[in-house]
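Here we show just some of the chains, and they stay where they sit in the whole.
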Amino acid sequence: MRVDLNSDLGESFGAWTMGDDAAMLDVVTSANVACGFHGGDPSTMRTTCELAKRRGVAIGAHPGFYDLQGFGRRPILGQTACEIESLVAYQIGALQAMAISVGHKVTHVKAHGALSNMACIDLNMAQALAGAIKAVDPSLYFVVIPLTQLERAGEAAGLKLAREIYADRAYEDDGTLVSRKKPGAVLHDPAAVAARVLQMIQEEAIVSVNGKRLPLTVDTVCIHGDSVGAVEMAKAVRSALIAAHIQIAPFSKPA
Amino acid sequence: MRVDLNSDLGESFGAWTMGDDAAMLDVVTSANVACGFHGGDPSTMRTTCELAKRRGVAIGAHPGFYDLQGFGRRPILGQTACEIESLVAYQIGALQAMAISVGHKVTHVKAHGALSNMACIDLNMAQALAGAIKAVDPSLYFVVIPLTQLERAGEAAGLKLAREIYADRAYEDDGTLVSRKKPGAVLHDPAAVAARVLQMIQEEAIVSVNGKRLPLTVDTVCIHGDSVGAVEMAKAVRSALIAAHIQIAPFSKPA
């Protein structure tokens, strides 16, 4: 068995830093790199690509809304499918250039923040995302949350999909994330998180808060990099997987 | 004899429009497309690429400083060569993705505004520009102003160069543009502009205000698209060249 560990990185902007990228790059196998619209800037992107290359970490574009102040977390309505497709294509291209500049290569795309949240439930937006990927480079993997419109649109577009689970979030019976407003929505204990991730990979299923199993091949596990204790949790997950003889490698480098 | 006509296009931003792109695209053979840093946005870039493709107009990235309010015309100091290289690479990549999305292809790069002005006299900055082009795609043409550090850096990097003259600007004896503060710096009469452009192409030389000739193969003529009477002047230049049996075609599509 094998799985990929991914994290959102390169989210610093100018003089402001976010997360401990260097430490996270020692743990994950895929980095979702911010592309300048919600975080990141050309120099940060370049540095992130360089660091990832040195460590053999695969990189993907992490496009978000054009909203630095809101860090791409605020839903911005009133954008046409064509506008969404353009803003996603733009960000993929920008990262491709940064990657190629340092001898690395973009191999996946994962939507950020409100763009991802909205596309999970809005097929038009999900199709715009998939359409942008297909138009720019159909060989790119599309990281999707299972059972969402993202997955549906990605499948319809014939893209290679990487299905991800969240290491530290609880799931409802229908596969959606438990709202952050409910108790237990976010798991904080590294050991518990690691055990649950291992369970989902081994059982090939999302395990909901009620114990329901939703069959799924887990291609990648999302580990947050910008919260307190992020690096510790990431290491705990990695160690648990290795101890269970699960190979940790980028989904974009099939065995 | 043949020559290319280029213009800066796609400079609208959101709800604000600039220039008459549709009209200019009927006149020029190469469009320098703003990449979102000083003007342009993803949707405008996409539309510009589509319009250019339909008319057979070649497109190039027109990177500028990250300064929408100043339209990229304000020198921003304190940027390292690496930062300049990154911001140029970013913008080239972004346009490449927009172009490929609509079935077109970026074939040249021309620096905008203060970035260009500074690089004309600052070899480090010119090298950063040339370095970005070479790193992202060494097959791209680099549009340079003859006798500047841009040309020198482009040659040193081994890039394919397209040497341009300005249709409506007067030249000093050393090949630099006459300062806008001096009378006669900008030519306004379409007929006079057309005649002078024709002369420089046929004589293969920049002709200064004092009549001095600086030998040069003119690959492309820059025609401004955002001033009053821009379209009329562009048409006058084009007509004069055609009347003189000079072929007008993109430099990036050699016969």
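Just so it is clear, A and B label the chains in written order, and each chain counts residues from 1 on its own.
Here is the rule we use: a residue touches a chain if its C-beta (ideal position, glycine included) is under 8 Å from a C-beta of that chain, and two chains touch if they have at least 3 such contacts.
Everything numeric in this text was worked out from a predicted model, so none of it was measured.
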Per this structure file, total copies of the shared sequence (2 shown): 4
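Rule of thumb we're sticking to: only the chains that are shown with their structure count from here on.
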Chain B - residues contacting chain A, complex: 36, 42-43, 45-46, 82-83, 85-87, 89-98, 100-102, 132, 135-137
